[in-house]
Structure formats: structure tokens, C-alpha cells
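Omission of a single protein chain aside, the complex is shown with its protein chains in their original locations.
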Amino acid sequence: MDTAATPHSNYLTDGYGIKSWLLTKDHKRIGLLYLISVSAFFVLGAVFAGLIRLELLTPAGDLVESDTYNKIFTMHGVIMVFFFLIPAIPSILGNFLVPLMIGAKDLAFPRINLLSWYVYTIGGLFTLWALVNGGVDTGWTFYTPYSSAFSNSNVALVVVGIFINGFSSILTGLNFIVTIHKMRAPGMTWFRLPLFIWAHYATALIMVLGTPVIAITLVMVGAERLLHLGIFDPKLGGDPVLFQHLFWFYSHPAVYIMILPAMGVMSELVAAFSRKRIFGYEVVAFSSLAIAVVGFLVWGHHMFVSSQSVYAAMAFSLLSFLVAIPSAIKVFNWSATLYKGSISFEAPMIYVFGFIGLFLIGGLTGLFLAAVAVDVHVTDTYFVVAHFHYIMVGGTIMMYLGGLHFWWPKIFGKMYHQGMARVSAVVIFIGFNLTFFPQFIVGYLGMPRRYHSYPPEFQLWNVLSSAGAAILAVGYAMPTFYLIYSLVKGERAPANPWGAKGLEWETTSPPPTHNFDTTPVVTEPAYNYVK
Amino acid sequence: MPQTQILPTQASTMAPQVDALYFFLVALTAFFTLLISAFVVYAAIKYRRRSPDEVGKAIHGNLKLEITWTVIPLVIVLFIFGWSARLFFTMARPPAQTLDIYAVGKQWMWKFQHPDGHAEVNELHVPVGTSVRLTMTSQDVIHDVYIPDFRVKADVLPGQYTHLWFRATKPGRYHLFCAEYCGTNHSGMGGWVFVMERADYQKWLAGSAGQGTMAQAGERLFKDLSCITCHREDTTGRGPTLVGLYGRAVNLDNGGSVEADEVYLRESIVNPRAKLVSGFQPIMPTFQGLVSEEGLLQLIEYIKSLKALPSNATGAPAAPVQAPAGPGKK
Partner (left out) sequence: MSGAHPTPHPRLQHHFDSLEQQFEASALGMWLFLVTEILFFGGLFMAYMIYRLTYPEAFAEASHELDVVLGGINTAVLISSSLTMAMAVWSAQLGRRTGQLLFLGLTIGLGLVFLGIKAVEYGHKFEHGLVPGPNFRFESARDPVHSQLFFSLYFIMTGLHAVHMIVGIGLMAVLFVLAFKGRFTRAYHTPVEVSGLYWHFVDIVWIFLFPLLYLIDRHGTVGH
């Protein structure tokens, strides 16, 4: 049941002027505030990526100075990890959709939601200040004692920026957990929830449990740097490897913060564009939780060569293999959903196909890294760089874009040009593979990461990678144009343009401020596609 | 002109073993990627929507299938784990007999010390077919020794000793990279490992080494820094004797005991109060800042050379046994 007429009043028209946006308590408007900030940071991070690939066209470090290059890759990592990948899907799509999908009027704590956006922006401003002030050159991993005692760059400023930004993650996670527990509509039992919600619940658990650990770790680095409290300095009795344990205890689960929401989007898109419930719904739901839990137990696989004991390495290796299983199960279940489905090929579904291929390669190359004997050779090389870009760009960004294309009509009430959208998805897929596949090869050959200059025999692979990056850039630029164009000239979107199931499709496009005219009462399972 | 390769050279005993596991993983990845992609393409075509209102078939799931595709991947990953674990144990346990070479990394260069006294900067000469063990430390930040063609890598830490071992199988020249980001010239902090035929290596050893073995240099430091005042060959000194100390268990004043390895020896010199030997007073001053990392390694080599001799009839202190030196020394 959808409303044929376009509403005159919706959350976009409910209040004009900058104050009504900057002081909004509406989760949908906050999602859009995030869309603007996160997109801005993505562009900045992408510019840095472009500079990296430009420099690496030639073996000699001839585009920029070494220090400058080191700052470029550091800022690329810091911005992309903390200011794009972690917030993108949860804070934009999650904020917008979680209340709608469970039939609530808003998140549990709307003012804390707004606060989380301010905290994100302020953290971002500190980081930009550090950038303008000369940048940071420690790598996004801030290893001590380089970061705490040796670097001559703006470590403290960036550390403060990331610390503040971490609270955005914590507050968002907290909000999601309470909302999902306490504000589901009547009849919306746990096992009728969309898998997007399960995924965001699992993500929120990690946000809440993991982020404080990196917060305190950064406090310690800052204290060491500013007050000479030598927690990690061997000359003061400290252990620099302790930093690595504390850092990765968060930063490994952080990568699950990045991928779980994408998996949530994946479930929604597969269901919608095969018009079928997800095969093995409960298994997929529990896999999300399993990934969140086991994800906290594997951090040592980032440290196989940093002087860990053999037994620690064995334990982390085994657990790292085990954490791959739930992800594999999800891929099988999504694929099985296609069987006897009714499949259509709008842009979001093109992103789905891309995700399956790229996540398979990214995930399976994780096995190479879990195998300690191989990891010894490939850790700190471009092999690892390729692996994580396959998951984060090939996985998360594909689903971020897929989700954006799926829910765009709901969010803005406008349709975009379907043909261009499909073409962009394909361009992105091609550009992505050309950029990152050669990096597996050059990594196994031995090219270390974070290298400003490299031996000439690695050049072919670097040139291929940089060429791919140019294509990828075009692919990312295209949606910017046709999506913005749709806001101005796009066709008005009906309440349910895709014929999908889900509470968000049972309200108008765009929704009214209070989401539903009457509180929905849920009587059917999720994805209940029946003729 | 260096050739572009697709796979790195296999120049050590580990390399083919690591590559075998790697190729298996590549095949596994290719297999599953193609299998699932093929299924997806097939399903996309076969089940494409044929009318606007069409919906898919309501299939809940299949427990047997779930179990199958949980157990099979589990078995596969456990297999990979087992294979990798066996291989890793070999990597982590050097053979009993090794040629020990010391490495000190600092921003942004490598210094290698051979026990016979040869010192190299950014280059390492080793004989083919000999197990070589590198003992490494950093003077400043964390670095990493990576020799891709040997498939070995280990971080190099300040205030600690870390190790790696390899046995080269092909003479030639191989890249050595720093593989832990360490600041401005991280990408320039590399060098070459020269693997030489035995005869050529002997010739190289015979070349200029200058001031004697590391142990001899260590002995000079031992005297210059007055260590000898308290640490005598017998037990009459104010400090414990160092003869036969290396590798032995040491009883500490807190009731515990520790093995006198390189890390313990280094710590005892730069922070003597961290561990007190039972029965001795805490009067040893710290030598932090007074000895370089190379000097510390030389002292350690000297201490290693102080093996207890069988009972000495004259009662006079016996000369410490020298570490085996290469030909043409002194």
C-alpha cells in the first residue's frame, strides 16, 4: 500500500533556514548533515589517494618530497578510516533508516544524535587544522615510538581530532542499541527485523565496546608526546609494542564496523531485487553477531612479525581463520537467495553483483594473511593494501553507493537517471579492479607499503594501478553529477519505486517528519514477498 | 636492467615452501570466486524478472545446506591453518648451528656486524647454503628487516633484540627493505644481501676487517668502561662473574630466575637495577647513553666468549676463550 500523491509537507520542507537544519532533532535531517560532511571528507581523502597514485607512477620520488608523501598517505588513511568508512553507512543510511525500518518516530536520543554530528564535525575540523598546519606523517596507525617521541609533525592535533571524532561513533552506537531494544513498533519482534537492523546492531556493539580503547590509547600517545609520560618509550621503561596491542584491539574490530553495515545493505538489496526473503535469515542475523564477537579476538594478526610469541601467533591465526567463516556463510546465503528469485537489474543490483565478486576476493585474500607463514612475507607490503581496499572499497563503498542509490528516492523523493547509474557502477567495478589487483602482485613481489620511491622492476604494476585509479575517479565522479541533477530535475518518486518490502517503503517519499501518520503494527516476517 | 617479474625469486630454503602454500591459496581463491560468480551469473540470467509484478519463491532456508557450507569452509581453513602453523614453526625456530650476524637499524640505514669483525652498511654478505641468524635492534624507532626473495621479515625494535633466520640457496644479489614505516627516508632505508659461493665468501672474509673480532672489540670496551673492576673471572668481584654466564639461568633477589640471553645482558648494562642477582648489592651504575647499540652487541659477543674452562691447576685466572674467528684475523 503506498500513497500515490506526493506529500506537500515532508521532513525536507518542515522548516526552512539554516537554524532548522543545524538545530534539528530529526534523525533524517541529521543523516543528511552527515551526508554532507562525510562526502566532503571523502573527496579530500580521494584527492590524497590521487596524489599517491600520481607519485607512484614512477619509481623515483619525484612528484613531492618524502616528508610530504608521508603526510599524504597518513592523511589519506586517517580521513578515509575515521572520517569516511566508519561513519558513512551507519551515520547516513543508519540514522535515516533505523527508526523507519522498526516503525519508530525517531531514534531514542535525538539530541545526542545531533551532538554526534557536531562531535564528528569538530573532530574533523581539528584534523583539518592539523592538515593546514603542516600535516601528520606517522601513518594512520601512529606506531610508537615514532609518533610519540620522534615525529616532527602535528601528532597531538590529529590525535585530539580522532579522539573527539570517536565519540561520534560511540554516541551513534549507543543510540542504535537503545533504539533497537526499546522502540520497535508493536509486532516488530527481533526475528521480524530487517537484516539491515541486525547488522547495525552488531556494528553498534563494536562501536560501543571498541572505540573507547582507541580513545584511551590516543590519550596515552598524546600524554607521552606533550607531557613526556613514557608509557611506550623504551628509554623510559615502556614497551612500544604495547601500543600496537592497544591500537589494534580497537582497529581490528573497527574494520567490522566498516563492513557489517555494508553487509546489512547487501541483505536489503538482495532481498529487494530478487523479491524474496533472504535465504537463511536467522543464520545471517547470527553471523553478524558472531563477526562482532570473534572480531574482538583477532587483533594480533596485525602483529605477526612484531616480536609476538609463537603461541600468541598461533592463537591469533586460528581465530582469524574462524572469523572468516560467518562472512563466508553470508555470501553463500545471499547467493542462494537468487535461486528462484525474480531478479531485476537496476543500479543497486549492479552494485550487489560487484560486491559479491570483490568481497569474495577481498575476503579470501584475508586467508592469506591469517596464514602466519604467508603473512610473514606479505605483511607491510602492497598485498595487504590490496586486501583491505578490496574489502573497504570493493565491499563497503560499493554498498554505500548501492544503498544510496536504493534509498535515494525515499530520502529525496526524486528518481535519478537509471542508465547512467548502471554505467557508473560498471565503470567503478572496472576501475577498482585495475587499481587494486596489480597491488596483490607487486606486494607478493616484495614492494613494501608506505614507500615514496621503489625499485624500477615494480613499475609496471604501479602504472597499471594508477591507470585504474584514474578510471575509478571517473566512476566516483559520475554519481555526483546525476544524483545532484536528480534533486533539481529528477522525476518525483513514488512511495515504493522498487516494489520492495519494509516499513520505510510504507510511508511517503520523502517521509513526513514524524515518519508514519499512524504507528505501524507488524504482522508479517521480513521480506514477505507474496503475490 | 631489472626485469619485471610476476613472482619473486626463490632464493632461500623457505621460499619454495611459502610459495607452495601461497599457490594453494591462490587456487582456492580463484576456485571459489569463479564458482560463486558463475552461480550468480547463472541465477541472474535464469531467474531474471519477466513481468513487473513477479515476486520470487518464498524459501526460508535449508539447515542441511547451512551446515554443509559451514563445515566445508571450516575444514578447509583448519587445513590451511595446520599447514601454515607447521611452516611457521620452522621459520620461528632457527637450526642449532647458525652463522650469527648482528644488525642495528637506525633512521635511515642498516649496520651489520659479523662476529669476525666485518662491519657493513646497507649491505650484507652471506655464504650460500649456510643458516644465518640475524640478531637485530634499533637505535631509535621501530624498523623491520625484509628480504622478499628469502620470504623473511621481522620487526626491529628499540630496547629489544629480535631475530630472524634464513638459509640462502642461490648466489646473487637480493633486495633488503625496511618494512616498518619509520619516517622521512623509510623507502630509502634498504640495501642488498649478497649471497656468495663458499669460495667467494672466504675471499671476501679475508679482505679488510680492521680491528679484530666483535668479541675482541667487546673486550676492549669491557676494560675501557671498567667493567672488569667488579666483574672478575672468579667470584671475588663485587659483581657476579660473567664466565659461563651466557645461556645460564640466573637467580634473582625476588626469588625468580631468568635466562641470561642477549636481552637480559643488554638490560643489565643499560638498566642494571631492573633485575638484581641474588646475593649482590645494587651498586652497578647504568651505562645507558655511554655505549652504542653496536658496542652493546660487541660486549655481548665478548661475554658469550667467556666460557668456563676446566679446572685450572695454577689458580691464575685463565684467558677467556675467543669466539672462532675467520681466517686471516689479527
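As written, the chain order gives the labels A and B, with residue 1 at the start of each chain.
By our rule, a contact is a pair of C-beta atoms (placed from the backbone, for glycine too) under 8 Å apart; a residue touches a chain by one contact, two chains touch by 3 or more.
Computed from a predicted model, the values in this text were never measured in an experiment.
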Listed residues A:130, A:231 or A:285, member touching the removed chain: A:231
Contact with the hidden chain (one of A:15, A:50, A:134 or A:212): A:212
Touch criterion as defined above, residue of A:55, A:106, A:137 or A:457 at the omitted chain: A:106
Residues from subunit B at the interface with the omitted partner, ascending: 254, 271, 273-274, 276, 282
Residues in subunit A touching the chain absent from view: 104-110, 112, 170, 174-175, 177-179, 181-183, 208-213, 215-217, 219-220, 223, 227-231, 236-239, 242, 245-246, 249, 514
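One rule holds for everything that comes next: only the chains that are shown with their structure count from here on.
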Cα-centroid distance, subunit A relative to subunit B, in whole angstrom: 36
Subunit B residues touching subunit A - in the complex, by the definition given at the top: 1-8, 17-18, 21-22, 25, 28-29, 32-33, 36-37, 39-40, 43-44, 47-50, 52-62, 65-66, 69-70, 73-74, 77-78, 80-81, 83-85, 87-89, 91-92, 107, 140-142, 144, 146, 148-149, 151-155, 157-160, 162, 175, 177-188, 271, 288
Of subunit A, residues touching subunit B in the complex: 61, 66-67, 70, 137-139, 143-146, 150-151, 234-235, 237, 240-241, 274-277, 279-283, 305-307, 310, 313-314, 317-318, 321-322, 324-325, 328-329, 331-333, 335-336, 338-345, 353, 356-357, 360-361, 364-365, 367-368, 370-374, 376-377, 379-381, 441, 444-446, 448-461, 499, 528-531
